[in-house]
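For this view, one protein chain was removed and the others were kept in their places.
All chains are identified by letter, namely A and B, in their written order; residue positions are counted from 1 within each chain.
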Amino acid sequence: MSIKVEIGFNLNGVARRVSVPADLSALRMLREELALTGTKYGCGEGECGACTILVDGATVNSCLMFAADCDGRDVVTIEGLAASKRGERLREAFVKHGAVQCGFCTPGFVVQATHLLEKHPRASADEIQRGIEGNLCRCTGYRKIVEAIADAAQTVK
Amino acid sequence: MGATDQVVAQESLIGQRIPKMDAPDKTSGRTRYIDDIDVPGQLHARILRSTQVHAKIRSIDTAAARALPGVHAVITARDVPWQRPIGVAKDHLPLKTDRVRSLRDEVAAVAADTAEIAEAAVRLIKVDYEPLPILSDPLEALKPGAPLIHPEPHGADGSAQLKPGGPVAFTGKPDNVAMTFDYAQGDVVAGEAESDMVVEDTFRLHYVTHCCMGVSGVIADFDPKGNLLLYSNTQVPFLHKREFAELLGIDPGRIRIIQPPIGGGFGSKLDIYPFEPIVIFLAQITRRPVKLVFTRAEEFLASPTRQPVLLKLRSGCKRDGTLTFRSVETLHDNGAYTSWGATTPFVMMQTISSLYRVPHCQYHTTAVYTNNPYAGSFRGYGNLQATFAVEAHMDKLADALGMDPLEFRLKNAQDPGEVTPQGMQFKTCGLKQCLTTAAARGDYQRKRRTNAARWHDGNPIKRGVGIASMLHVGGGAKIYPSDGCGTILKIDDFAHVTLITGASEIGQGSETVLAQLVCEELGLPLSAVTVVNNDTDITPWDVGVHASRTTFIAGNSAIGAARQAKAKILGAAAAKSGLAAEELDLKGGHVVRKAGGERVLDLGKFMRSLHFADKAQLVMTTFYYEPPSKHQDKQFKGDVSAAYAWASQVCEVEVDMDTGIVRLLKVTGAHDVGRVLNRLGIEGQIEGGVVMGQGYALTENLMVEGGITRNPNFRDYKLVTAPEIPEMDISFIETMDGEGPQGAKGVGEAPAICIAAAVANAIYNATGTRIYAAPFTPENVYRALRGAAEPPAWPAA
Partner (left out) sequence: MSAIERYCAPTSLAEAVEVLRGGDVTIFAGGTDVMVQSQIGKAQFKPVLMNIRRIAGMGGIRDEGKTIRIGALTTMTELLDSTLVRERLGILRQACDHFASDQLRNAGTLGGNICNASPAGDTLVPLLVLNARVVLASKPNGSVEQRTVPLVQFFAGPGRTHRLPGELLTEIELPAPPAGFHGTFFKFGTRPALDIATISIGLGAVRDGRTLRDVRVAYGSVAPTPIRGPRTEAALEGRTVDAATIEAALHAAAEEVHPISDVRASDWYRNELIRNTLRRMLSHVHQG
């Protein structure tokens, strides 16, 4: 077993201290050590985006991030967005536009879309499609996800 | 309480855009899928899979694995002599005994304190294999003298002796043929003799896989009395209860299946696969709950695929455009064990015999064992493959006649009221409207002419349009002894409804549409309904989520229970109000006058008054709906569904002749859905199905070579991503099916079915080159355009 590393970081607005194996991914730390199961394992290889989280304001695939690298940083997961105003418009838009079917990919999309709209508040449909190209969905065909994000872009000013 | 004269106005819910009831939880990350569930005291399982494609197992040494700290059990077939074969043909033992027949074969399994320890233990298991010749081509497997993949029978415990009454593993076939299917209507020889045009081609359809975003998983937990609780994402919980009971030799009543929210189904969970029994065995042996979740690589390697098919089609028509005959032979690569893929002929023969009017038809399938992955059921279930061939020939025959392909299709399209030679009753049939609507909105005829004129204009970027239709069951499919669904409905003291349905939710929105139908009957808002659908101890029987049946069958079941409840309420309300029951209705949470809509009683208050009366009445009803369809006879004839559904799609593509890249620009679809219930839900199903069809046609290819899957990951197995989706124009043709709930028919599989066919026709329109093998990846298309591809060929007799 690998040695453990002590880290301290901000998680969804709350300061946390955790001890994690050096080779543990941030995804597994969130799910297994911190009981935050909203972030999903989809592939473990950074190809599907189901594990997307925000770190220091930018989205990354938590399956490829070392948990130890969270030290000193600001981490936000879907649970953090769900509890905040920031995520509210997007979540309402996803619900209203039928952008959710089985829902497994949804947390990853909501987190990615949050970042996308913060960086590009007036993103066009094309820019939205490019912006979510790292998130896979097997159920919806993406159309309603794009519509939901575009709608949320309109309403957030 | 008394009557008031206030009128209650309530819009019908039918056809409205109703958000999915579980969407708020799903967008918050609160929903707990199988991997998010932990049972106290659980152990983690990992499976050792074969490293050989085909080999005898000489020995398995588990000593080092057993000795690893944290390991609770290491099992092989020897440890579970009570195991029984599973699967469609019962040729599939969960833990392999004397040999492995494919790379996914399960050889041993470990239960340990953590997944890491289980994984480390698996690596310590030493298996001594004696390689056998690999049969990765069904044609090789058919040759006389080919090694048998399932040779003589032996006991399930690996012993050479068969114990009387003991489970047996084999199929007892003298060759590698797993199954054959034959169907005939009319006389194809006579049909050919009447034909003025005949075309014959061979088509090849490839391996793809479901790629549910949530990987497979299961948790098995025995209680001290030996009752089994299984957390399973099965799409057929009641069928599985019975199968697991047989497997364990216990009373099915002692098995309870809870279905956590599923991360995608698409037909992948309609059969039992070895990992579930294996986890159950580990739970039995360790007396602890045991959880197994696949890695994504394992999901690619061990999940069933869509059925690959080599298909020879010979079709004919008369000079006036009337279809005369279709004659089909297919070769199905059955893989090492038989799952639902082998039975796709049930659906394929329907398309061959009845997509457009064809008097004479002959169909034959040979499914052959190989050492390749086995195929299961996958959205469309053989219909994508059959439609690809049929619709290619519709275009080819039309072109041979010099007839417009749309007119050719319309000429042979059925009308409502027709009964096909196979016995399918098309009580409603919107095929003609689907064709004309899709063609008109997609500007098909004009674009087709313009594109064809540009074949030699020197511009490497071409455009093409293609049209294809599909026929699929839309009112269930009577392939099991019952095609029914049960509902229990209760209305509480606050007029809150609990709808307990046997029908599972697999992401398609069944819970929302069932609630919608009940609310429509009872005049209540969606917020007044809770749906319970995921516990076999609570819910009544339903055969399962397959064949696009849930809205139709479970919908009628829910409506039946709701109408009984309504009758009970209105009967009691009549007694109370002095009005006749026929004069009353339920609207906006009230009992109202049917004629003018005036409020008579507040429903919640009335429910309480019924409950707390001297002779208490609770409103609880049940209803079991069995559709009026028939089992097919031994010739596969019969009206197997209570309704049928159609769709036509026009696909517009851009082809870059210098690279072979085909971009799907636009899909214009018209769907005969009977009636739109939840407009938001049905659009989502269609958009998702279109993109799944796009993947099948253009980007997805599970590359299996020599029994080895070369691309078990998302890097090299390409799912369609957001920037690649086409523009979509979707129309609904509402034929108002008489049997369907509020007139609706099933739609879950339809939108995926004809995309590949329409895209192939569009590529021809763009380039003048017809492609007979999917997928139309850039290299495959480029080779075809350059004449550097071998078209599929049917083996010489």
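The rule is short, and it goes like this: a residue touches a chain if its C-beta (ideal position, glycine included) is under 8 Å from a C-beta of that chain, and two chains touch if they have at least 3 such contacts.
Since the structure is predicted, the reported quantities are computational estimates derived from the model, not experimental observations.
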Sites on chain B contacted by the missing partner chain, in the whole complex: 116, 120, 297, 658-659, 661, 663, 698-699, 703, 710-711, 713, 715-716, 718, 721, 723-724, 778-779, 782-783, 786, 788
Chain A residues that touch the omitted chain in the full complex: 1-3, 5, 21-23, 25, 44-47, 49, 52, 58-61, 63-66, 68-69, 71, 112, 115-116, 130-135
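Assume only the chains that are shown with their structure count from here on.
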Approximate Å spacing (C-alpha centroids) for the pair chain A, chain B: 30
Partner chain A, residues of chain B touching it in the complex: 17, 19-20, 22-33, 35-36, 116, 210-215, 261-266, 295-296, 506-509, 680-681, 683-684, 687-692, 713-715, 719, 721-723, 725, 728
Complex contacts: residues of chain A adjacent to chain B: 1, 31, 36-45, 47-48, 50, 77-79, 82, 90-91, 94-98, 100-107, 110, 126, 128-130, 132-133, 135-146
